[in-house]
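A single protein chain has been omitted from the complex, and every remaining protein chain is retained in its original position.
Lettered A and B in written order, each chain numbered from 1.
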Amino acid sequence: MKSLNKNKTIFNRIGTFFTKPANCMLVIFAILLTALTLYPLLSMLREMFVVHAGIEKTLTGLKKGNFTLFHWTKLFKGGEWSMTNYWIPFLNSTLLGFGGAVLGIMIGGVIAWLMARTNLKHKKLIGSLFLFPYMMPAWTMALYWLNMFQNSKVGAGIVGVMEGLFGLCMPEWFVYGLFPCIIVTGLHFGPFAYILIGGILQNMDATLEESAVILKAGRLKIVRRITLPIIMPAVLSTFLLIFSSGFASYTVPMFLGGAVRFFTLSSKMKAMFNAGYTGQAYIIGSTVILMGWLILTINQKYTGRKRSFTTVTGKSGQVSFIDLKRFNTPISIALIVIITFFSIIPLIVFAIQTLLRSPGVYEFSNLTLEFWLGRGESSYKNGMVGGILFNKTVWSALGRQFLLSITAALFAGTVGLFIGYAVVRRRGTKLAQYVESMAFFPYLIPAISFSTIYLAISTTKTFSFLYNSFFLIALVSGVKYLPFASRGGINSMLQISTEIEEAGIVVGVPWYKRLFRLLFPIQKTSIMSGYLLPVITCMREVDLYTLLVPNAHFLLTTLLLEFNQTGYDQYANAVTLLIIVIVLILNSVSEKLTGASVAKGVGGGASFGGN
Amino acid sequence: MPRIVLEHVSKRFDKFVAVDDLNIVIEDRDFITLLGPSGCGKTTTLRMIAGLETPTEGRITIGDTVVFDAEKGINLSPAKRDIGFLFQNYALWPHMTVYQNIAFGLENLKWKREDIKSRVYEMLRLLKIEEFVHRYPAELSGGQQQRVAIARTLAPAPKVLFMDEPLSNLDAKLRSEMRTELKRLHSDSDSTFVYVTHDQLEAMTLATKICLMNKGVLQQYDPPLTVYSKPNNIFVADFVGNPTMNFINAKLSEVDGKHVLSLFGLYATFTANMNKPLNRENVIVGVRPEHIAITDSGKINATAYSALPAGMETTVKVKIKDALVSSVVFGAIDYKTDQAIKCDIISDQICIFDANTKELISQGSISINSL
Partner (left out) sequence: MKKTLVVLITLVMCFSVFASGAPEQVTASKSEVEMALEAASKMSNEELYAKAKEEAGTMKVYSTTSLCGTAVTKFMEKYPGLKVEYSSVGETDMFTKLTTEIGSAAEGADMALLQNAYLMQSQLIDEGLLYNYFPEMYKETVNAEYQNPTAMLMVNKLFMFNNTAGDIGLTNIWQLTDPALKGKIFFKDPNTEPVGMNFLVMLTSPKWTAKIEEAYKDYYGKAWSASAEFTSAAYEWIDGFLANCSYEYTADGGISTGLTNGAPGNIGLFVFSKLRGNETARKNLSVAHGMKGFIGFMYPTYAQVCKDTDMPYTCALFINWIMSEEGSNPWTNDGVMGNYSTNSAIPLQDATGLDREVGYWLGCTVVEDGEYLASAYADVFEFISVRIK
């Protein structure tokens, strides 16, 4: 009888547990994310311990699928193999990730501070120009760097713009290797840091800084002792995001590192895959997950309960801008010039590349619009029918990419929003923590491993309906972009006090109505922005799709890759430019129409007004 | 010594005028409260004096130093104004312990380490928060945080102390406790206090002078009791005092050299104690609730609409004809609903306001003419 009672109480408890919609959602998401995130993670783990077809069979003398520690012992045995295939690239990746993150945070942080705390001139212009490098794929920036700084003294000896115009010959370390990789990574992610840190600065209670002013602390001291420590959690999570991207970056070190043999873990992972050392490739690939997890842990330790605090107070209306006085004009003009150099000019340089009949020959007679507008025989000889603007393949690929981006964004954004709601309402519980971190992990899983695993899933009998389906790529991109979407969801939900919902509960409004009629409308702009970010990221994603789309011509970005591989550089550049322009247009149109923008999506409601 | 002078100070945000041509002088060791409803410009005024906000026009002097002058382009940073500022939400730095919070300002003054330590402990003792010295703000209650904020503000011993609604986040009991403490602090510290509040009771009980503002315009700048008993206009009269002053529409006429008021359908003779012409017909008579006495000898017939005994005094809503007025009677007296009573207007501080301009035109006593 006793146990029956006990059972009853348990049932009752479970019953009460599920009356709260946040709990139901958490349980559903916990299951969903376990399947979508933990499964790929564990599959990767498995790959590190089994024998694959090909060379691994020969080397281990075992059968395919057998358990083995070979990959680990081989990779970490020491000696030159470990050195060149793991430790040196590991060091390079770490330096690149670290340098890129530090630089990105410095650039983004300084600009965010200037925008949020001073009376800097031309804020609107600076703010929108500064976002360009983030909208452009990082590798376009790398190519731009080469175009600018390559010179007759280094590498192939091609005269770059700087040498051509000013006779400036930069030394090798400036043109190739770690230094430019860090610069390009920092420049690419600087805007991202700006958005994140700027958002926090906007929401941070200004009196915290004002009270330090009154207590006679200098400007620098305030930044160092008050502002920085307070925004540290945001800075650290920005650091984590940039570090992981820099650590795992492939194309930027490929373009800028090859000449001086600056190799990173990603290129070694690729080499291992190419050579059939699949197990070791997975070990190398999972290093970024480990590093990410490590930083995540440090982050959590640093912002432990004792010093935990919310920076969002909502009472930030009375920010008084610091007067830059006579430095205002010089600073703002310098900023505009520098930012233009890395935003508008790369686009122009890029556009010029698409107009050159023979690449690299900068002569007037070599200019052509063939690659954009060409029709008929002459463009047929260039490998395709017509310039890209008259090409059916390009347009249908663009259409599908668009549809995919929107579908993926709807998935990621909506799930992210519900996760945001559920996690915020049940903050502090184990389940909420689990869901929150599970939603973050897809960010750390390399795109190649991610798509390989989903390909394998889609070829099983049970899930064969997913194979080659549009739904599969939408699902995969949705999961991959979930980290941003759920961060955004959590941020926007954190800004709404519980009372608003409780007011609804008291008068008996059902939960879905509370969400859709009360909470979501309040955070409309930031939620819209949360949808926008995956759209834009998805518009330029390549790695995730090459394995999963039925044909390289299926999406615009895979088509781009195809052009690249075949060597149709002008077409490739034209498609890239098309993507960048579309992304920029998307962002500004949505900002005009709904007020939503990438900046708001990441920053959780931050916006900088002009002055 | 710190005497603060504001001359023609204005602050505009785009088209919105937050503070309009403000002129006040705050004497050394005053305890000034800036009082007014929310949005009246009181916080902006305080922040302008402190240097956290830049006025659009005017001149501010603290002691002998001009800290702001729009014409001469002087604008001293808050750090150079030698002030202390207590924020409404305390603005304690979440990443520093109580000790670090209090010591921070002293470090900036380049004090020696031992001196800092002894000063911090002195402040901790003064505010009775010694035991929390190594805690973080998030681990303290609202009242404790408030004390830490005060300690932090007082530690460098500023000559002028600005406070922006420092008690508004506390519960009623703690608030009245802290009021007492603040008043003692003021007398102990010989600093000048400028205090922003929207709570008239707080302003009345703490201040040596109240600066009452509305919509950016100064309404009255006087000691609390003057503001209470001799309000410049209906806004001031209405804002100060609880229960609020009774306002009765009346007609004023002159009969046989005497001023006769017609109110409640009755006639009353008004004897002014101010030498101001009374040449208007439409006036509003302002009577404080404690000046409506309920006595059997009263000349006004009324009924008790409701009675709210609070122990020490009783607020009675009195219905005279169709009008409702409040009366406060000492002691706990309960009236039955609609019980017939008699009352009278007793005081020589009855206010007469111009019904159009709402300005005070006279003060004096009223005697109801017998029927």
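Quick note on the criterion: a residue touches a chain if its C-beta (ideal position, glycine included) is under 8 Å from a C-beta of that chain, and two chains touch if they have at least 3 such contacts.
Just so it is clear, the model here is predicted, and its values are computed rather than measured.
K.L.:
In the full assembly, spell out which visible chains the left-out chain is touching.
P.N.:
Counted over the whole complex, the chain not pictured touches A.
K.L.:
Can you name the residues of chain A that touch the chain not displayed here?
P.N.:
Contact residues on chain A toward the absent chain are 34, 38-39, 42-43, 45-46, 53-55, 58-59, 64-65, 80-81, 83-85, 88, 152, 155-159, 176, 254-255, 258-259, 261, 263, 267-268, 270-271, 273-276, 358-361, 381-383, 452, 455-461, 464, 467-468, 546-547, 550-553, 561-562, 564-567, 569.
The rule is short, and it goes like this: only the chains that are shown with their structure count from here on.
K.L.:
Just give me the whole-number Å value for how far the CA centre of chain A lies from that of chain B.
P.N.:
54
K.L.:
What residues on chain B touch chain A, complex-wise?
P.N.:
My answer: residues 43, 47, 50, 52-54, 75, 77-79, 83-85, 87-89, 91, 93-95, 104-105, 108-109, 136-139, 152, 156.
K.L.:
Give every residue of chain A touching chain B within the complex, in rising order.
P.N.:
Residue positions touching the partner: 205, 207-208, 210-218, 221, 225-226, 229-230, 232, 306-309, 313, 315, 318, 320, 323.
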